[in-house]
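The other protein chains are all here in position, but one chain of the complex has been omitted.
Letters A, B and C mark the chains as written, and numbering starts fresh at 1 in each.
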Amino acid sequence: MIVVMRRDASEQDIQHMIKEVELANLKPTVLRGTERTVIAVIGDERRMASIGALESGPGVDEVLTVLAPYKVASRETKSEPTIVTAGTLTVGGGRLGIIAGPCGVESEEQIISAARAIKKSGATALRGGAFKPRTSPYSFQGMKEAGLRLLAKAREETGLPVVTEVVTSEDVPLVAEYADVLQVGARNMQNYRLLEAVGRVTRPVLLKRGPSATIDEFLLAAEYILDAGNQQVMLCERGIRTFETHTRFTLPLASVPYLQAKTHLPVVIDPSHGTGHTSLVPAMARAAIAAGADGIIVEVHPNPEKALSDGYQSLNFQQFEEMMAGCRRVAAAMEMQLA
Amino acid sequence: MIVVMRRDASEQDIQHMIKEVELANLKPTVLRGTERTVIAVIGDERRMASIGALESGPGVDEVLTVLAPYKVASRETKSEPTIVTAGTLTVGGGRLGIIAGPCGVESEEQIISAARAIKKSGATALRGGAFKPRTSPYSFQGMKEAGLRLLAKAREETGLPVVTEVVTSEDVPLVAEYADVLQVGARNMQNYRLLEAVGRVTRPVLLKRGPSATIDEFLLAAEYILDAGNQQVMLCERGIRTFETHTRFTLPLASVPYLQAKTHLPVVIDPSHGTGHTSLVPAMARAAIAAGADGIIVEVHPNPEKALSDGYQSLNFQQFEEMMAGCRRVAAAMEMQLA
Amino acid sequence: MIVVMRRDASEQDIQHMIKEVELANLKPTVLRGTERTVIAVIGDERRMASIGALESGPGVDEVLTVLAPYKVASRETKSEPTIVTAGTLTVGGGRLGIIAGPCGVESEEQIISAARAIKKSGATALRGGAFKPRTSPYSFQGMKEAGLRLLAKAREETGLPVVTEVVTSEDVPLVAEYADVLQVGARNMQNYRLLEAVGRVTRPVLLKRGPSATIDEFLLAAEYILDAGNQQVMLCERGIRTFETHTRFTLPLASVPYLQAKTHLPVVIDPSHGTGHTSLVPAMARAAIAAGADGIIVEVHPNPEKALSDGYQSLNFQQFEEMMAGCRRVAAAMEMQLA
Partner (left out) sequence: MIVVMRRDASEQDIQHMIKEVELANLKPTVLRGTERTVIAVIGDERRMASIGALESGPGVDEVLTVLAPYKVASRETKSEPTIVTAGTLTVGGGRLGIIAGPCGVESEEQIISAARAIKKSGATALRGGAFKPRTSPYSFQGMKEAGLRLLAKAREETGLPVVTEVVTSEDVPLVAEYADVLQVGARNMQNYRLLEAVGRVTRPVLLKRGPSATIDEFLLAAEYILDAGNQQVMLCERGIRTFETHTRFTLPLASVPYLQAKTHLPVVIDPSHGTGHTSLVPAMARAAIAAGADGIIVEVHPNPEKALSDGYQSLNFQQFEEMMAGCRRVAAAMEMQLA
């Protein structure tokens, strides 16, 4: 931690800040420059109750932090990559997971036909929402437990593991009963009760980045899950909110190499939400793989035009088949193994 | 709803889309221009299962919506302003609410002294968090029920109504037992289970805007609460995430006149989170009032430098007293009544 | 400057970086923590050719800068506020400038009637564009020199000083012949040749912030003008680009107190571009004054519906008159003198 004093800070201000740091059992080093005095603090600054509060101290200009705020998720803590597995799905360590399926479960026919089609094209897991968090109270809210039962049936039919969202801590036991992977959606990335709850079960978790979350906030959300005991966490980049309006969100693929340098957790890309338009999904799926992603998650629907949610960004079976052909070529160039 | 067809759309594509609209019992009007064909749809487009899915239709370029997606929150539905009251707090209809207090309840002495100080300076409600959603699992997580009891005690001592956050649907009954106003925080703006739960109690709700929520998404979140039966909802603008880094968030005060034109719900501004720096809070509190806000909510702490959360953006008692002097002058200029 | 080494940096890496710093005649202090080594650099880091390049050094994680990159614009360099004057316009030091007029000069009748109306309502300077930078090559591009002559005529008629935009360094002599204040538009904030050119004339400059410029970049643009010899610079905040779409730009009024703490230059707010909607302009003009702005610049047109540019955000004469009534009340509350 570096405390930068204001140019007009008094000696008393400087002594005050030194004392504050010592009270936290940290060791201050005072550097007196011609323009500013800076107090550098050696040791684990994360032990201070609230580093930021020091900015309210007399004569303080700003406080710069040196250490990343997350620990367990950090590659400095664990250097080898975490590999997440659930049935035929393997994500990380050179294995590329392909998760596909409709936004929401709508009927038995819909989910079974989707499961069969995506399996045939090479997907290794089935996605489908039974509990749907929807922006409007007047939109389709999901089939709930009936949807979970249909997902289980689709798994029986195809052998594909099921990835599905859980929206509140109370539902975790129910959803964990049916699902192979629990998804925490972007809107819930900072729902800490939910993070703690999925941290206490033995199902892998797919954690989606919130559309305005910084990378540090994203990794701290993962830290809640890891800290609660669950080490099988996948990070899913699904786009951030920016001034761009021609895409639904802006998909920052640089998150892939950046996250892989900072954390051992595998990184999955969602080109469906990341673009919001069917026509842009295949190019971004290929780009994700070329950027080094450990997996992709894509919305596929038997008839996107009739989908009860996310139709504008879903692929039909033919489009998914073609997308997979391109992805396979890029994955081969990257020496990634589809599995 | 306006369906814009692509320039190369075939007659078959156009007929297909006409049929889709008719299937939803809506009436299409086909406008054939020299460059494009456009299908305008008269009637309540919100009845269609998913308007957006039409973008996946053959030959469709884009779908423009005409109606706002919210209903009950709309000023078109109810033209007179909603006035929210809880004890000495009145927000809306020309009455300006001043909610102040620490970010989190830390001790009896802290919360009681804060309550007394803010009351003396003119606040009409006390804020203080007992359940704290924190970005890091290693940060202070709040005093929980013990904190609620201290808030109740501070109310006894000062007569100020208590505004406090509830972070999950399960806690709503407990928090409602102690609090006068339930706050839904920015991270939970799209936690729909929570919105439904606070919609079913008889306490007013302060709903904070998520940092990347659009205004439509914000009003739709309010719609969840209104739709569940609770009409006492205050909208709180607390800043959005932008590329600016010299402030913690960017506080878009134009939300005040914009929201007041679109909805009958009162608008409260949070200059503390909206700026993230103590020194910027008083100017933005005054600006909020001059923009026509119905209330402000401000963080005040006996000793910000020692605060367990949000110290860098909290005012001490003296700073709050000075801020209120400025606010009173601007409120008088605006003919707003502090209460 | 603080060079944070990676956890796995070798002793050789650390020695390498120490040598780099010494080569620049700066003094490194090495702080060896349990988790990281940090090299703090005392002295004027701005003397290094390129601080950022050090991030490419072996074993370096990141480089944090301590000093603001601007000098002449800094309040640390000159603590008393700069007051800009041009005829009846005074901006800064407790005097509030009101600049108003149409986006573009369209005809003699238009600009003369606008000048008379705004003067009657209390404006202290006339704005109007003769050279219009337009997003589309097919839009009205301004009346050019003929427009300048009409502005001069409006000044003769009303006594109001003229603020008008110059879009390229070649035009500076021509525009300076007619104008009292040269405006550098948002699109040209980083047109350094133009900044240098307006820095060499004796007309005050109104420098608009680019919609994606950081505050540091904004102040460095001002620094180009100051460094070239012109000290009469007004900073104009006109909104930044964010994900908000209900306003044309997002107007971050916290720029006012922030800039006033960092620089001695006066701060002018443009609520017309900052919101993009006529109906939102008056509230934001009042809010700007309550936030402490030194001036406002507002678009006013005899008939906004027929304006060749920016009609959607222009006030008509009646609307401007009403806006000024509100502004006067808030200015009085702020003890600002309109002039």
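By our rule, a contact is a pair of C-beta atoms (placed from the backbone, for glycine too) under 8 Å apart; a residue touches a chain by one contact, two chains touch by 3 or more.
In this text the structure is predicted, and so the values were computed from the model without any measurement.
Chemist: Pick from C:29, C:107 or C:168: which residue touches the chain that isn't shown?
Modeler: C:168
Chemist: Just name the one of B:23, B:42, B:146 or B:325 that touches the chain not displayed here.
Modeler: Within the whole complex, the residue contacting the unshown chain is B:42.
Chemist: Using the definition of touch stated at the top, determine which of C:54, C:111 or C:125 touches the missing chain.
Modeler: Only one listed residue reaches the unshown chain, and that is C:54.
Chemist: Touch as defined at the start, partner being the missing chain; which of C:191, C:230 or C:272 qualifies?
Modeler: Missing-chain contact among the listed residues: C:191.
Chemist: Under the stated touch rule, tell me which residues of subunit C contact the chain that is not displayed.
Modeler: 20, 46, 49-50, 52-57, 69-71, 133-140, 167-170, 187-188, 190-193, 210-212, 217, 220, 223-224, 227, 240-241, 277-278, 304-312, 314
Chemist: Name every residue on subunit A in touch with the hidden partner chain.
Modeler: Here the touching residues of subunit A are 212, 214-215, 240, 242-247, 250-254, 256-258, 261, 274-275, 277, 279-280, 283-284, 286-292, 329-330, 332-334.
Chemist: Even though one chain is hidden, which residues of subunit B still touch it in the full complex?
Modeler: Looking at subunit B, the ones touching the missing chain are residues 2, 4, 7, 29, 31-36, 38, 40, 42-44, 64, 66-67, 76, 241-243, 245.
The criterion applied here is as follows: only the chains that are shown with their structure count from here on.
Chemist: Give the label of the chain whose average Cα location is farthest from that of subunit C.
Modeler: Taking each chain's C-alpha mean as its centre, the farthest from subunit C is A.
Chemist: Once you find the CA centre of subunit A and the CA centre of subunit B, what distance in Å lies between them?
Modeler: Each chain's C-alpha centroid was found; their separation is 25 Å.
Chemist: Give, as an integer number of Å, the spacing between the C-alpha centres of subunit C and subunit B.
Modeler: 31
Chemist: Going by the touch rule set out above, which residues of subunit A reach two or more other chains?
Modeler: If we look for residues of subunit A contacting two or more partner chains, we find 241.
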